Every structure is written in C-alpha cells, then in structure tokens.
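Starting off with a structure, shown below.
With one protein chain removed, the remaining protein chains of the complex are shown where they sit.
Our next item is subunit A:
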Amino acid sequence: MSDRLAVRKTYKLYVNGAFPRSESGRTYEVTDARGGFLANAAQASRKDARDAVVAARTAFGKWSGATAYNRGQVLYRVAEVMEGRHAQFCEEVAAGEGLSASRARAAVDAAVDRWVWYAGWTDKLGAVLGGANPVAGPYFDFSLPEPTGVVAVLAPQRSSLLGLVSVLAPVLAGGNTAVVVTSRTRPLPAVTLGEVLATSDVPGGVVNLLTGDAGEIGPWLAEHDDVDAIDLTGAPADRAMELERLAAGSIKRVVRPPAEEPDWSADPGLSRLTPFLETKTVWHPMGL
C-alpha cells in the first residue's frame, strides 16, 4: 500500500453538462452499507429540479433530432468510457450496496452491457415499432415512433448503478432527455456515471442527475408542466399514488412503480422503451 494521502472527490449534481452544488447549499451524508462515512452528497432542491427541466427541454431538440445512428454511437461511447472506469464503479457499488467484489463486478458488467444493448436499439425502433399502414384509400400512410420529450426518472433506490442505467438508457435510446433523481442512500455511482456521460459526447442537458430525496423532489417533477413523462420506479411506496395524481395535471405518461424492485439483470425487452415513445402517423395522398 502506498502511504500517499488520497485526493477525495466532491460529489455534486450533474445538470446541463456541468457539476454544480445544490443551489440550496444542502448536503447529506452518504455511508457505506456498514454505516461508515463515504461522502457528503449534494441534496438537490426544487430549484435544482426546475433548472434541470429547463436544461433537459433545451437539449431535447438536438438530441431527438440527431440521427438514430448518431445516438447509437453516443450510447455505445458511454459503454466504452464506463468500461475504462470499471474498477472505480466496482468499488463504489460494492461500498454503497454492500456487495462482494464479484457481485459488484457482475452488476457493473451488466450495466456496461446494458448501454451496449440500448445503443443497438436506436436505429431499429422505427422498423420494429413503425411501419406503413394499408389504408383503404389512395393514400400513403406510415407510423413512426418518436420520443415523448422530457422524462423525469425516479431511479431505483437499491440498485444504484445497474438499476439506474436500466431506467435511464432506454429513455435516451428513444431520443428523450432525462431528469433523474438518484437513489437517495446510494447516490455515488450515479455521480460517477455523470462524469462518464460528460465525457461521452452526450450533449449537456440530455441527462441531468439529481442526488437527494425522491420523496422531496418527486412531487415538483410530477406536477411540472414541462415534463412529459415520469417513471416512478424509485418512488417511495407510500407516495406513488400522490405522484401519479400530480402527474395527471398535465396528462403525463406514467410508469408505475413495481411492487418491489425487480431483478435488473433480467432481459428488459421493449418494456422500458415503449412507455416513452409516441406514435406519429403521417398521411399523404397518392395520385398522378
């Protein structure tokens, strides 16, 4: 062991491509599974959430307008850069989730591979979910999937990296932008993921990561008129109904929380892509 004193990292928010502290100045203590001090994480506020929504809305045009091939390459790049930080993620996941080294490694492996899986989806969704409609008239009529817009994601509370990637990557693959509230007690891998995203050609604002309490920030996102959809996966069980009711105000698309946190290593299929996709149908007459 080297006797060199380590340079510790300040864990901050990731908003609009930058790493600000919470405007509220609040932090909270993050501990490892045995209660030992790990870091003080920024505790995001309502204002941070609103800033994040503005960033996500601003970034939506460019990200949704990028070619599917381009989005696929960027998401693949995330996997590449994440792979390079493999050891760091293993350490953070093991500490935060209290996993053995081998189980932490399996989670990180699966998280990297999940980016690869979704990177490959971007340019296939149109063919798989869209198509020409054989209408009974002289028209060419086709339907295509399009991103819903700005998606608020309450990330899983237990699986701090694989769970997070499993809910975030499909939102991005469809062309949406995201405002994520991370696991409250295990936020550190999310901040490191922010550093990966910031260096993977993901445009600033496409992903915004807020460390803090989904119970506190969730309602502001659920009722925000410029949020188009909300994933309640990591919502506190006793708050899910309230959040869904708030989301009804602007007719948000809602993904309800599962009864308990699922096994994130399972094949996700399209189940997390389609809730954040709209179908657009275009008609044009045929004639000489």
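Convention: contacts are C-beta pairs under 8 Å (C-beta built on N, C-alpha and C of every residue); 3 or more make two chains touch, one makes a residue touch a chain; residues count from 1.
Just so we're on the same page, contacts and distances are computed from a predicted model.
Think of the chain that is not pictured: of "Tryptophan synthase beta chain", "D-methionine transport system ATP-binding protein", "Anti-sigma factor antagonist" or "Acyl-CoA reductase", UniProt labels it "Acyl-CoA reductase".
Although one chain is not displayed, its contacts with subunit A can still be listed: residues 128, 131, 133-137, 139, 141, 143, 148-149, 228, 240-241, 244-245, 247-251, 253-254, 269-271, 273-274, 278-285.
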